[in-house]
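Heads up: the structure comes next, in structure tokens.
Heads up, one of the protein chains got dropped from this complex, but the rest are sitting where they should.
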């Protein structure tokens, strides 16, 4: 008999600081250690990289892993599913407490390393082990970790299956069932179906978009919408700036292609553009035309803007940070008039991103858009599709995996409730086979 | 000197009962005569086809054209821009009062004829003259009417340019600047640019989506989303029903193609499906595979459903009326269990339509969706894109046409206000070059 | 040791069909049997009074009490907390299945009797026992039922305490902590505090308004707002009609007083006005001035309206049914022009009610208001305060009662989630001391 525990460390009461621990007898696999940015933004002048974990825990910004002391077992591995901050942002604050390696796909662990390097409070010395999607990491004779390819708004995202003598436990968060991705392959449906047939004891699954009817549009849809905005116009010689998630490599890859089609030089600008995109290029996930320019430092960016103004805005396509109106990001600086780039009447600012639904972000965006509009800029908003599964994708996944138990994660009770009602439609029973866990709780399953 | 008047007959205070008159000295061209369905729906047991115009005017359901008596001139033509009810639905109630021909593109006038035939109160005897998009109808030596191809959610939609000795007056309502349509050609940008260069005195333009940022996604996007919902699934053998606008010929054309790809027989059901689609097919706008089945009558529909249930739901793709939850439409009857078709757990109902934002419709949809859900049906909502230009499309059109005067139409002041603010950004001045007209008002322009 | 079970029969997954069973060893007390009107409204032409329970259960309109067969015990009493339909509306469909008396406060059981009399399918013969608020009904040596006075939007509402050898179980639904009621006394805080001190095992509590911050405004506030609308005007001689909940006796009592102050004759109109108000008057809950007129039948109402039109609208204050736009109610008939009362420009229609947040109701209200506006009527909306406790009232009650277990009732998971988070703030733990029950589930508590 195997004694399994699912510990909801973070992200079960809120969006953001995701962390789950899977206990198989006395071996514990931690999945993800994320940051809740919103809890940082409500404070002025906070410098996360210098702060202590306990302070960040108290702020609600990182998972409260002090509860791990009460869990009976040893952490054998920390697995990261993908490189977004709400999944790896607390690694540099928490991982050093565990003598366990950090495992993830190559792109993910590359970002984890950078995260650790930028940390100024703690030294994180855990061994870092890249495992390709589709690969397996053997924890011991009885327990192994499998990474299964999915699609999300960042490359190299995976589900984590923890194989135990009694069957698998599947962590299935931050994904979309995209059958026509623009970069990489579609989710590994064959393996998922097989897994379902082998028998899954428990699935932890994001409830992010469980409220939204239907299925998530493919990244192909965003690709075509961005293309239409850039190329489908009677005013092709105006200034245009695109802003999107620096970590959204497939989107940026598309935009670079469109710049070529437009006969414009793509110019990537911003520290995180530099970081995420160059990393992806160096690792071979994407390839660039020769004329792409990338600037991460303020001085270089301002110099590039000066050149653009001199040679003609219609010759360039700046692809910049700042889609959420982050103060200090490139687009905010442009809107304030702090760079040599001048927005004139009729110039276009294309937001290939949604607005993150937090009042802090909404205020930043409002300030940004107001400044752009006052300069005469035309705004193309939300030229974007979500990277998270909608309700009917969840319906399909649930029936494909057919787990004995399912636990909605990554959200509030309100968000989980939409998942629970869907699971009830599929025959699950609340409190019996579909569970509502709160941060700090452990669900015991004996098999 | 030419004396021009723009008379706002209907649709300037509300969505729906569109009617505009353009007076060139004493010649009057009427554009559109539409119905406001919402004003009918708030009454129980209303039979429009038996009602008198004055009663419908009092209800606010059709334009109050009694004000035309005060306009100094004679109606020389009634032009219809496209076949939607909010543009032609009052033809059968009002056109007979004018001794003037009804002009429109072939598909539009075919629908106008059917509209007139179903009327049971009035006999409309006006001559009906089809004019191809791109063609011209000469009113007299000085005045002519040109139809200019655009894209909308119905085929054969046009702008109307009334040419006068002083320049053109352009009626530009119900359109999208779709550069990748799935049926027909893109709007006639060359002619529009030319028109702008020739000089346009006044443009009346819909404000429907002027509030929405950016540009309207192409019909291609809806095409791809519907395809992904139908084909991109791990559960390809469940029952599936699609519902969409019967008049949206390009959408239906796509769905029929997808049915072929799925290996299912497409079955069009519902009276209006029969009417709009068969008309389009007979006129050569679309072509069908041989296996398409079309049923307009209740008895035939129920027989077809019986066959589907017997032979297997997975062999058919019913394409039905009822996307707005209209009581009596096919989908409502299915949801109530009034047909032989049985919705089982996991069957899919795909709404390739938005919900019309009226409380009456929202209630109908709620009742419909609740019934579908109680039977275990899975709902795919809003697999759709709008047929109306968003703000930046308006920005482009306004700058392309560059009219001396512009008048937002098809909406409330609140809706017009978004257009006005955009026009102000483009240099127009409220009360001087951009005008807020109210139903019943005439704007005088002397050139 | 006492074995206690809380059975969530209805109203734990939705708003409306409330029914809870409290099992004390093998004695079962049922609390409330309500109707979910929304599930009736989505069907056309449904006549509830002729329908069978099983049909109504399948529609989701009444609680699915078939699950009671699996509960081990005998129903010893059916208690009704107050006379609203979502609490007593299923009595006539379900009560006859149990050989147990129906217990409630005098006004509540008077309404229960009327409910039973209007039933045309079942004969309900259960003994009906009135118990005053503050009184006790002895079930057997060990178990008794206590009714505790609270305030709600209907008179004579109570909490139900079931006393067991191990302590009390408290059913605390549909209440507000109104310290300045306009009719009756404030909730029995002394008894509630005492109960808390004696020890409460479990409290079931409505989550209706748990999402709303702060505390519910007192009925005194509504009283003053209605008064200000009626009397605080420069146009005191226009036609005025007030519509409110027929069962809201304290509100109607206030309005009648204001009519006197205005020098107008109050005229109550509508079948349910007649029923609820006359019952209250006959039982001595309210007293009227002599000039109050009450009409329940269509013919009498139309005659009264005729008189009002003849003698002058400014002499009367009609108080009518129809605040939710119910087709057939008095106000809907007035708006349609089906009565002799003519709404003229400047006449006032005062809605002393909120809009029930269901799309069906919103559509009815929209149709009603549109018709009123088209006749020139001026609308005063939402001159009203809620009858349900807001979040901080719940905070106070929870701390006053201090139950070992608490279960949010009367709503969806989404609504319960607000209660749960509040309870967590107060130290409760989900799954341990605060419970999320689903319809059909039993919570076992051993004391």
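Letters A, B and C mark the chains in the order given here, with residues in each chain numbered from 1 onward.
Basically, contacts are C-beta pairs under 8 Å (C-beta built on N, C-alpha and C of every residue); 3 or more make two chains touch, one makes a residue touch a chain.
From a predicted model like this one, the values you see are computed outputs, not experimental measurements.
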{"item": "Residue among A:114, A:257, A:272 or A:362 touching the omitted chain", "value": "A:362"}
{"item": "Touch with the omitted chain, as defined above, among C:134, C:263, C:328 or C:376", "value": "C:376"}
{"item": "Residues belonging to chain A that touch the chain removed from view", "value": "39, 41-44, 60, 327, 336, 358-360, 362-367, 370-371, 374"}
{"item": "Positions on chain B where the hidden chain makes contact", "value": "412-414, 416-417, 420-421, 424, 429-431, 436, 438, 441"}
{"item": "On chain C, residues whose C-beta touches the chain left out of the figure", "value": "177, 179-180, 189, 193, 213-215, 217-218, 220-221, 224-225, 228-229, 232-235, 345-346, 348, 376, 378-383, 392, 395-396, 399-400, 425"}
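Just so we're on the same page, only the chains that are shown with their structure count from here on.
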{"item": "Intercentroid distance (Cα basis), chain C paired with chain A, Å", "value": "47"}
{"item": "Distance between chain centroids, defined by C-alpha means - chain A, chain B (Å)", "value": "41"}
{"item": "Chain A residues counted as touching two or more neighbouring chains", "value": "none"}
